[in-house]
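I am attaching a structure below and will ask some questions about it afterwards.
With one protein chain removed, the remaining protein chains of the complex are shown where they sit.
Our next item is subunit A:
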Amino acid sequence: MRQTTLSVALEVKPESFDHLSGLLDALRDRRSPNPSGGTGPFADFLTTVPAVHFMSLSVFPGFDYDPLFVIEANFDGAPGPFWGQLETAIGPDLRSFLRCCKRPLDHTGDLFDAVTAPDSRAPIAPYLEARTLTPTVYHHGNRGMTRDRILAEGELFLGTRKELANANDGGPSPYRKLTPVEIHAKLRAALLPQFGWLAEKAPARIPFLQSVGDYARLAWFVLLVVFALSIPGLILKSQLAWQYYAGLCVALFALFTGILYKMGKPLPGTATPTRFSFLTFFLRHLLVPVVIAVAVYVAIAAFITAPVWSWIGHKPFWPAWWDMAIWAGWSGASIAVTVAGILVWLRWLERRDASQDAPPVDPKMLREMARREDWIPQNHMGSVVLIKPGVLRAILIRVGHHGLHLLLRAQKAARNGYLGSMRTIHFAHWARVNNDSRLMFFSNFDQTWESYLDDFIEKAHAGLTLAWSSGVGFPPTRFLVKDGASHGRQFKEWARHSMTVSRFWYSAYKDLTAEQVERNYRIALGLRKKQLSEKEAAAWINDL
């Protein structure tokens, strides 16, 4: 089943900030006896909102803007049923939260009035639906695992522990003498009566058509980017003979790379130790895909334009196709020049960016955050930052985020829940708010906030910098991915400064890390099979 990640961001009346914060605290206190949530009456969320994995309700204080109330939700299935379930669970609370918010000035104003009017009984779900933000990037650590499946396989795991611990009946464990294949058979036989679903075929985590869609969208995006980057070449080649065109390209490329060589070095005091080299990365990872993408682009562009050229030039199709392929091919050669030009522009901006060395953090809010963290193996963070101004940044953040989003859906490691070499995120997403002038980030992750960011800084700083370097005050960055988050202390202070208190946070499986979910999945997958080969059993038994 498809999982959905979304958020609703609503501006709050400044005078209602404290009241709304209090209402959120009251909701949390009513539903949970401990600050992490998840026990006692809070558990009724499991039945009334059976689709939800993680959900949070936060209020960001207003400095540059009025305060922002954000509902972040990660759930199974489509948004409509989820909103209906949420309204059933906490409808009156949601209505009181909305009454603290400002009336939107767009087309949803009338709906807001209907929902927040005194004594209103109008359904809330349509308003939340109308105000839903689509994430620019999201990542699912256990993609395709429904909440019920995670819970069921978690119970199965506990069942295996119980069986392995109690099977000895006072003597040595009977499992000790068995081969992996026999252990599998015995354990399956012992658990099958209690977990009847082991006899059923496991549903596919990512259905075939969904995968096809992921790859097709990424391919289409790459072709569009190649086309966009080749537009200057298309125009110039239509006006210049090839000798002049090639000369111009070579000259411009030499000029841009020369400038980049000079500008690309870090500014004094902003370098971070790194072995990362763009040239090495390009040659190892990008050269072949780029050549393939350009070749496919040339072929497709020629196919699309050939009929028109054939009609205009009174030529047969294939000669027309060949003419178009040559034109597109020349324009493809200009992509390197266009990219180099964009990098010069970007680097020129980056060298003038102001980074914040000591972002102020409200001590009271810091205490509130600390008080809510580290109660369970999972934690939560929400952050909002201003987006740097300018045309290039506006384009790059959109194209970059969309590309990153599509890549995370299609890349093998990311489909398996990994970011870099880490699998510590359950659900995370970025979205733009306040008319696209601020960037919001939410993450539901394992381990402490410190170790979570340390992991990212050490193992995935490039991706982190790419996603966040458009934020005002972000540590000095080169070429979107270098340095940036590698300024560990500065980055963490900047991130903390942008965060708010997770006043209400819900996890449907608070004891399970993303790794444990995968471990449970592998154990269940093995137990669903009637028989394992020796090789399969030897691998499977490692998870027990």
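One rule holds for everything that comes next: contacts are C-beta pairs under 8 Å (C-beta built on N, C-alpha and C of every residue); 3 or more make two chains touch, one makes a residue touch a chain; residues count from 1.
Please note the rule applied: contacts and distances are computed from a predicted model.
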(Q) Can you work out the missing subunit's protein name as recorded in UniProt? Choose among "Cytochrome P450", "UDP-glucose 4-epimerase", "Sarcosine oxidase subunit beta family protein" or "non-specific serine/threonine protein kinase". (A) "Cytochrome P450"
Q | Touching residue (missing chain; options A:G77, A:G264 or A:G488) | A | A:G77
**Q.** Hidden-chain contact residue, picked from the options A:T48, A:S277, A:N416 or A:T448
**A.** A:T48
Q. From the list A:M55, A:L111, A:L260 or A:A328, which touches the chain that is not on show?
A. A:L111
Q. Which of A:T88, A:S238, A:N416 or A:Q531 sits in contact with the chain that's absent?
A. A:T88
Q.
Across the whole complex, list the residues on subunit A that are touched by the chain not included here.
A. 47-51, 77-78, 80-81, 83-85, 88, 108-115, 119, 121-123, 125-127, 148
